[in-house]
Structure formats: C-alpha cells, structure tokens
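Each remark here refers to the structure printed beneath this line.
Missing here: one protein chain of the complex. Every other protein chain is in place.
Labels run A and B following the written order; every chain starts at residue 1.
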Amino acid sequence: MLKKRLVAVIVVKDGRAVQSFGYRRYLPLGRPEILASNLDRWGCDEILVLCIDRGRQGLGPDIGLLKRLASMRLSTPLIYGGGVMTAEQAALVVHHGADRVCIDFALHQDDVQPIREMAVRLGAQALIGVFPLARLGTGLQWLDHRNGVSRAFSRENIALFDQGVISEAMIIDWSHEGCAGAFDIQLVTRFPMHNVPLIAFGGISEPSQAAVLLSLPQVSAVAVGNFLNYTELAAQRFKQQLPDLLLRPTTYSRYV
Amino acid sequence: MSKLLVGLIDYGAGNLASVRHGLLHIGFNCRISNDPVVLSTCDLLLLPGVGAFRPAMQALKASGLDAFLVQQAGLQRPLLGLCLGMQLLTESSEEGGLTEGLGLIPGRVIHFGNRRWHIGWNSLDCVSKDLMFEHSSSETYYFNHSYYYDGPREFQMCTATFGEPFAAIIRRQKIIGIQFHPEKSQDAGRRLLKHMIEGLCHA
Partner (left out) sequence: MASSDITEFRACSRCLYTTAHPLGLVIDEEGICSGCRVHEEKDSLDWNERWMRLESIVKPYRSQSGRNYDCVVPVTGGGDSYYVLHLVKNLLKLNPLLVTNNKYFNTPLGVRNLANLRTRFDCDILVQNINPDSVRKIIRSTLRKFGSIYWPCLAGQTAFPVQTAVRYEVPLVIWGAHQGLEQVGMFSHAHEVQMTRRYRRDHDLMGYEADNLLSTFDSLTEGDIWQYRYPDDHDLKSIGVTGIYLGNYVRWDPKAQHEQMIRDYAYQSAGFSRTFDTYDFVDCFNYMNLHDQLKLYKHGYSKVTDHACREIRHGRLTRDHGLALVLQHEQKSAEYTGMFCDWLGVQPGALQFLMDNHRNRSFWRETAPRQWEFSGPTVNGTLQLSGVGTQGKSSDRCVFKKNSALDTRENAKYITIGKGYP
C-alpha cells in the first residue's frame, strides 16, 4: 500500500541552512549538505531543500549547492526549490541530482507556459507548487513573498492543477513557521483545488498534528523543518509516535 | 574476485550521479559512457531515466544506442532498466503520443488515468517464483511516476498496489526493469540493487 510521507525540510538562506520563523526571523544551523546527510541516515521519506533567497535576488537555482548535496551520496529522494523559473532550469536541477522540483515565484507570473514546459520535460510528478497561505475571512490569501503582497488564486493557477501539470501543492502556513504546534489546518481544508494532493508545512512540531493531517484524504505528506533540529533521532521519534501504518516503518541505521 | 563493472548508459536523460554513487557504495565499479566500445566491456548495462518517454527514445535513436542495446540483449548481456529506463525496455508507451520502445520485453506502458501519479514509498508483492526477488516483499521502495507497465503476467516479477496491483519489477531472462528508484530507496534499495546485479552477472 502506498504510504504517506514525512518530508524533512532544509531552509537555505545565503547558502547556509537556517531555522526560519514566520518568514521573518532566522537562526543559523550549518551546512545544508551536512543536514541532508543526517536526514538521509535518519530515513526521512523525502528531503526538501528550499533556497528562500534565490528568486527574490533574481538568481537561478543554486547548482553549487546541488553539487555539494550530490557529493554526500544521499540515497533519499531529493526535492529542490529556489530560483526555478524555466523548464531549462528545472531540467538542470534534475540533472544535478534532484528528483522533484518546487516552484514558487513561477506560479505568480501571468505566463504559465514555462510551467507547462517543465511538466512536459520532467513529468508532472516531478513538480510541486509552493503556496504560502493565510486565512482571510472565509477564504485564503496567497503570499507573494517577493513583495509581501497577498493575492487570490488565478484561473491559470487552478487550470494548472486541473490539467495535471503539477502533481502536488505544498501549503505553507508561513506566519506560523517555527511556532510549535501552530499549523492552521484550515489552510488545508479551505484549499480550493480539491483533487490536488497536499503537503502541509509550517509550525508542525507534534506527531499529533501530523496524525490529524495525514488522516485527511487530500493530504499526501507533512513537512517538518525547524523541529527536526533540536533532538537526536528527531525524525524517527516523530514517526514512532504516529499511528501504525500511516507512514512507512521507522529505521535506525547500523554500521555494517 | 574482482569487482563487477556496471556500464551506465549516458544518453542525456537521466540523473547519473545518484545511480553512480549508489553503485560505488555497494561495491561495484562503474563507467558512464555513450560509446558502444566502452559499454561492451562492462559486465552489466544499466539504463537510467528521468523525464519523458518520447524525448528519451529520440535521444537513444540519435546516438545509435537503441540498436546497440538490442544487439547486447541478443548477446545475453545483463541489462537493468531503472524507472523511465524500465519503460524504454518495453514495446511502446502512450506518453506524449504513442511511441515505440526498445521492444526487449513484451508489453506496453500506459497512464494511471484518474489516479494520476504514484508518488511515495510502497511495498512489493512478489508474484513470481523467481528467487531473486524473494526478500523484496518485506521492504518499501520509492516510486515517482504516472505511467506503468501493462503486459503479460509471465514477465511480472513483483507488483505494487496503487488502487490495483501493477508491475513494479519486470524480467525477461537477463533483462530486468525496475519501475521505482532503488538508488533513492535507502538501504533497502541498495540491498536489492546489489542482489540483482550480482544475481544477473553470476548466473
């Protein structure tokens, strides 16, 4: 049976892994590739490396970082996001070792043709759309964090999902990032595109939150960032406290 | 005993680094090449693949590697196809319009339809008596695809269930196709890869 997933997130700013709090405050962590190696050993289901300043600075994907990640000989699926705007860039990211690609600013463009081209080249299963969201009235607001302006979803965005151009949407509770136990489940329940598998992220620190989210049929994964950095074996401890069978079994690596 | 040499086929449509590192980690030598002369010296040929079927077949044809692989299969060279590489081994795929494959394993590749994409870790059921796969059913592996193999039962070694069972590993004599990513399935994937490559080469 296909299992749901625990995605481990590494947020990267200025080339360094950081803890991110509410898209505003940051604390240093270390080298992204060493965090990745550690998460790989812990047996996370996917590792997501999110470079949060590439798009804003008009830089393309961080290929240097992808090369350093490749040198760590990871054997866990790798998702990369940050600065990917064209199909060429998406293909380059995959060529350098990523299995899947996150797109954020590309979704805010009027012209979604580059995203369609990405899907043609890589397959929609390789594409994840990133949506930093907040509640507004009875609906949702979607943050464009280049300029801090929130907006509604467009017809073009909705079409991308209906037409199967993007396989999953990552719902980020951006204001609750780094805040223990704070992920707002209504961001998931109110998400307007109903047939899209969702990854929940932002303020998920407790297994109990994950258990509730993963029991929703539209949620395919939960992503945890900051909260995997405070204890040893954090990913395994998190998984161990979830009801059996929700995720694939926990592993504890041994020296051979 | 000297290390087995795996020839990793470079035709522009695959993430070679991860596969290469995985192979080295489990104790094989690895040569990345698109040169038939070099690849012919290898104990086993590995066809990786990420992306779409049609451009991948076009790339194989343009380099002449399609004919080379058919020839090598005829010479009983062990051949392993991963993910898209597995699909390329079959007769055809409907991805992007009907496209002919290498035709080395009977069967075709079709879309999951409404279920759309099979993404995540799934377990296998071994449906054949082939001893090579007897230990795989206790493990999970990482899948990331929207097309799957539809072909004769005799070539289906292991299935995974996504709504219904579909072929996760196919085999015809010395040719094996794996739909999932063993190089991205941590220890279980590495164990399987090692087991299969040794099994194919030492048979």
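Please note the rule applied: contacts are C-beta pairs under 8 Å (C-beta built on N, C-alpha and C of every residue); 3 or more make two chains touch, one makes a residue touch a chain.
All figures in this text were calculated on a predicted structure; none of them were measured in a lab.
The chain not shown here is in contact, across the full complex, with A.
In the complete complex, the residue from A:Leu2, A:Leu29 or A:Ile172 that touches the missing chain is A:Leu29. Taking the whole complex into account, chain A touches the unshown chain at residues 16, 18, 25-31, 34-35, 37-38, 41-42, 229-233, 236, 252-255.
Going forward, only the chains that are shown with their structure count from here on.
Centre-to-centre, using mean CA coordinates, chain A is 28 Å away from chain B. Against chain A, the residues of chain B that register as touching in their complex are 15, 17-18, 21-22, 25, 50-52, 55, 96, 116-123, 140, 142-146, 160-162, 181, 183-187, 189-190.
Per the touch definition, chain A reaches chain B in the complex via residues 1-5, 40, 43, 45, 70, 73-78, 91, 94-100, 120-126, 164, 167-168, 197, 220-221, 248-249, 251, 253.
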